[in-house]
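This view holds just a subset of the chains, kept in their places.
Note that the chains are named A and B in the order they appear, and that numbering of residues resets to 1 at the start of each chain.
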Amino acid sequence: MQMAKVIGMVTSTVKVKDIKGVTLLVIQPVNSKHELLGTPIVAADVFGAGVGEYVFYAKSKEGAMNLPIPTSCVDAGIVGIIDSVHTL
Amino acid sequence: MQMAKVIGMVTSTVKVKDIKGVTLLVIQPVNSKHELLGTPIVAADVFGAGVGEYVFYAKSKEGAMNLPIPTSCVDAGIVGIIDSVHTL
């Protein structure tokens, strides 16, 4: 999984039926020092992560496994909200 | 998923049978400020997204799950058309 900061939300009317009602967050990958990295992505969320919170997310098929419809065509999903990161 | 702008279309006569009739868009990944990023890719579309519109798409097997033949060898597909992006 990768760590990311929640930075926003996407609204979409025309979309795959299987994800109607699923929150689509815009998240920005970060390193263990909370520095922003690379490109923001759109990830499904069922934990209610808020803007400004840090999360870790899974990519590919794994990203959808926690959704109401696990076979939906989602390739990034929040796995958990980070309490803290302990590094050397 | 990643955000992208639709920038064109591919035509192909000799191709995998399973995607005959499926629209093949050329899309350019973007960040949440609509700045163009990286390399354009070819993605299948069933929503009728037009050139200039912003979409979010899934990669790998998830990209094909919304097609008439979900097991077709497509590794990128439009998941929805973006109405708006709200970021901090």
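Criterion: contacts are C-beta pairs under 8 Å (C-beta built on N, C-alpha and C of every residue); 3 or more make two chains touch, one makes a residue touch a chain.
Since the structure is predicted, the reported quantities are computational estimates derived from the model, not experimental observations.
All protein chains share one sequence; of the complete assembly in this entry, 2 are displayed, while the total copy number is 5.
Just so it is clear, only the chains that are shown with their structure count from here on.
Centre-to-centre separation between chain A and chain B, using Cα means, comes to 19 Å. Residue ranges on chain B touching chain A, taken from their complex, read 1-3, 29, 31-32, 37-38, 47, 56, 58-66, 77, 79-88.
Of all residues in chain A, only 7-16, 19, 24, 26, 39-43, 51-52, 60-61, 64, 71-76 touch chain B in the complex they form.
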